[in-house]
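Missing here: one protein chain of the complex. Every other protein chain is in place.
Up next, chain A:
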Amino acid sequence: MTGDTHYDLETLAELAEGLLDATTARQVREHLAVCDPCGELLADLAAVREVLAATPTPAMPMGVALRIDKALAAEAESRRGGGVGLAEPPDWDELMRDAPWERPAGVREPARLGAVASADAPELSEVPEVSEPVRLGVVSDDGTIVPARSRTMRRRRWAMPAVAAAAAAVVVGTAVASTNLLADGGDGGAGSAPPPVALPVQPSAQETPSPDRSSQRARAYKLTDSSYNYSDSALRMPLAGLLAPAPALHGDSESAGQVAKCVSAVSNRSKLTVFAVDQGQYNGQEALIVASWKQRAAKKVRIDVVDPFNCKNLRKPALGRW
């Protein structure tokens, strides 16, 4: 390649890195001396380095740092390996204070609690997280990550104080309910349950100790009926302004069961916790606007727009703000 033949970016980049052999390098330089377009390309290449170097690298967010501390504390605990319980239960509120993550809880206790309590405490996600707090993996010698060995022992020990804390948060916890829950916690949340979302729990004898509450369906999200006709641009606005003013629906409405079905479908798809649902329209078509926390601290939500009959997405799920 000489004379009026131009060089491609890759060759020029290799020249800049000193990767070309002496002869080729000389040819390219001779060409560059007379070719402005190739000189421009070379400047573009240099600019890439400058732009990359100038891109700020943010410090680790406090939430991530806390999460890592917690994971390491858990690791230290498992290493100590004694069969004795924790000297003191972890302070979940403190640990999770700044954490931007809302992970679906993988343990079944909070879901039950929420179902029992949500008539009075509709914000299920306010229940302290009791799921196994960290997903651990090990870098094996070849550099791949393999899942950490399962540690049922630790999980079991942590389940107790966490459930106790959750129970304390329940205003109406009756003696019967708490006893059941604690007994439940004892099995250490073996296996993983679906995200603690959404299904209105059918009232049943053991879960509704007081008869005056048996008519109420409990749900873990706020259901509103704004009848607002949403558009894509409206959904890019902070959603709280649109959903919050509409009055929350309580108890039975003829559509509540169908809504619950769709919420459950959405949460199974997204693996996130649904916290608000609005019955409205999307571009003139009947729709459910389903909001799940993506990053609660950052008020980031995933918005699913589904038709209320078949629960099919009416548009691609997207990120929005609350």
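Operating definition for what follows: a contact is a pair of C-beta atoms (placed from the backbone, for glycine too) under 8 Å apart; a residue touches a chain by one contact, two chains touch by 3 or more; residues count from 1.
By our rule, contacts and distances are computed from a predicted model.
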| item | value |
| --- | --- |
| Among "Acetolactate synthase", "RNA polymerase sigma factor SigM", "L-arabinose transport system permease protein AraQ" or "Multidrug ABC transporter ATP-binding protein", UniProt-listed name of the chain not shown | "RNA polymerase sigma factor SigM" |
| Hidden partner interface residues of chain A, rising order | 8-10, 12-19, 29, 32-33, 39, 41-61, 64-65, 67-69, 71-72, 75-76, 100-101, 134-139, 143-145, 148, 236, 270, 294-295, 302, 316-320 |
